[in-house]
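We show some of the complex, not the whole, and keep each chain where it was.
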Amino acid sequence: MAEIIAKGAESIPDIEVRLRSVDEASKEDILWCNGLAVGSPTNLGTVSWRMKKWWDDIGFEVWRQLDGKIGCAFSSSGAHGGGGEHTCQALKTILMNFGILVFGVPDYVAPKTAPHYGAICAVEPISNSDQAMCFRLGQRLSEWVAVYFDGNQNLHPINSNYERGPIWE
Amino acid sequence: MAEIIAKGAESIPDIEVRLRSVDEASKEDILWCNGLAVGSPTNLGTVSWRMKKWWDDIGFEVWRQLDGKIGCAFSSSGAHGGGGEHTCQALKTILMNFGILVFGVPDYVAPKTAPHYGAICAVEPISNSDQAMCFRLGQRLSEWVAVYFDGNQNLHPINSNYERGPIWE
Amino acid sequence: MAEIIAKGAESIPDIEVRLRSVDEASKEDILWCNGLAVGSPTNLGTVSWRMKKWWDDIGFEVWRQLDGKIGCAFSSSGAHGGGGEHTCQALKTILMNFGILVFGVPDYVAPKTAPHYGAICAVEPISNSDQAMCFRLGQRLSEWVAVYFDGNQNLHPINSNYERGPIWE
C-alpha cells in the first residue's frame, strides 16, 4: 500500500516523497516532511505495537514541532470488516495528538470504493479498486501540501477535473 | 441486512426474533428482548439522524432497564472504506451507554470477510460473503443469548463445529 | 462552550466569526467559512440527532464544496468519562467525510486540562480550566485559518510565545 500511496503522492508536481518503513523512519524524516501518510497492519483492530512504539519513542522529542503538518492513514487487515477503519482512526488519533491536521478523502475511486477515512484493504492491494484507493490517498495528500504549503490553489481538489464520484455501480 | 441477520438469529433453537424498522420499533420491543442487533445506514460516517432520534427519544425512559442485554451492530455504506466500521462503533457506543454488553465476531465467514466489529457491507448485501457476514452476526447474537440467558452451553461458539476461519484466500 | 470558543477565535487578528446554533446555521454559513468548530451535546455517547440531522439534510448539497476547510469539535456531556471524546470523534468523522481537515490541540491549557481531540466539559464550562479549553480551541482554529488561508506564518503555534504546557500539577 505504501508504495502505491507514494506513487500517488509523486503524481503531483514539485512534491518530493520519502518512502520509509517503520524500521527506517527517523526523527529527521518526520521533521522534514510537510505531509505524511502513516500506515500499519490492522492487528487486533488497531495499530501494530511496532508502529506504536515508533511514536511512543519519538513522542516527547518531536512534540511541538509537528503542529500544522497534514496527515492521513492507511491499513491492511485480514478481512473486509476486519478493523481497517479502526486502525486508521487510531493512527489519525496519534497524529492529532501532535497537532497534525488529518483528513479523509470524500471521493469514490472505483465502484463502491472510497478512502473516506484513509485507505484500507483486505490483505494486499491487488485489485484495481484497492490500488486506486491507495493512489488517490497519496495524491490528495500531495494536493493538500501543494495548496497549503506551496500556495498552489490550482491543485485544490475543488478545481480538479478527475472523476470524484460517487460511483455506486 | 436486517432480514439476513434475523435469519441467522432464528437459526439457533428456541430463539424468538422480532424484526423492526426504526419506525416500528417500540419501547416494549427494546425491553422485551435479551439481545439486539442495531443497524443504521452509514450517513457521513456515523448513525443516521433517524436512528439516533429513536434512541435520544427513548433514552431516559428505558435507562437502567437495559443493563446486561447483549448487543451488536451493522451498517451498509456507499463504499468499502466508507465508514461502516465507524457507524457500527457509534451504534455500540450508544448501546454501551445503557449498560448493554456489546460484541464483535472474530470468525471469518468467507475469504477476507469478517464481521469483527459488526456486519458491514457496501450498498446492499448481494454477495455471498456479505450475506454470510450478516447471517453469522445474527447467529452469534442468538448463541450469546442462548448461553447467557438460557444457560445453554452447548451453543457456545467455542463448542461449535462450523468453520470459523481464518480464511484468507 | 460555543460562545467561549467564538471569543477565542476572535482573539486572532483579522478573523471574522459567526456564531450559529444548529437551528440558525445555513448552507451559506458553511460555504462561507474557512474554518469551523462544530459542537453537540453528548447524547448517548455521540452526536445529538438534531446536529446529525443538520448534516444529513445538507450533505448532498454541499458535497465537494467543503474540501480543505479546517475543522474541530467540542461537546458537553453529563459527566467526566461520559462520552465527550467520543462525540468529538463522531463530529470530526462527519467533517472528514466532506474532506475537511480536522485537528486537536496538543497544548495543556490548565493543570491536567488539554483539548487534545476537541474541547469537552462536564455539564457547563464554569471552571477556569473548562473555559481555557474552549478559548484555546477557538484560538487554534483561527490560527490555522490565519496560517493556511491568509498566509500569516507569524500566527503559527510553533511561533507562539504563550504557555503550551504540559501542565501536570
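Letters A, B and C mark the chains as written, and numbering starts fresh at 1 in each.
Everything that follows uses one rule, which is that a contact is a pair of C-beta atoms (placed from the backbone, for glycine too) under 8 Å apart; a residue touches a chain by one contact, two chains touch by 3 or more.
Remember, predicted model here, so these are calculated numbers, not experimental data.
The complex is a homo-oligomer: 3 chains are shown here, and the full assembly described by the structure file contains 4 identical copies.
As a convention for this text, only the chains that are shown with their structure count from here on.
Note on chain placement: the centre of chain A and the centre of chain B lie 30 Å apart, centres being C-alpha means.
Between chain A and chain C the centroid-to-centroid distance comes to 23 Å (mean Cα coordinates, whole Å).
Counting partner chains per residue, chain C has residues 93, 96-98 touching two or more of them.
Chain C contributes residues 43-50, 52-53, 55-56, 59, 83, 86, 90, 93-94, 96-98 to its touches with chain B in the complex. Partner chain B is touched in their complex by these residues of chain A: 45, 78-86, 89, 108, 112-120, 122-123, 129, 133, 166, 168.
Within the complex, the chain A residues that touch chain C are 63-65, 67-68, 70, 89, 93, 96-106, 116-117, 144, 147-148, 151, 156-158, 164.
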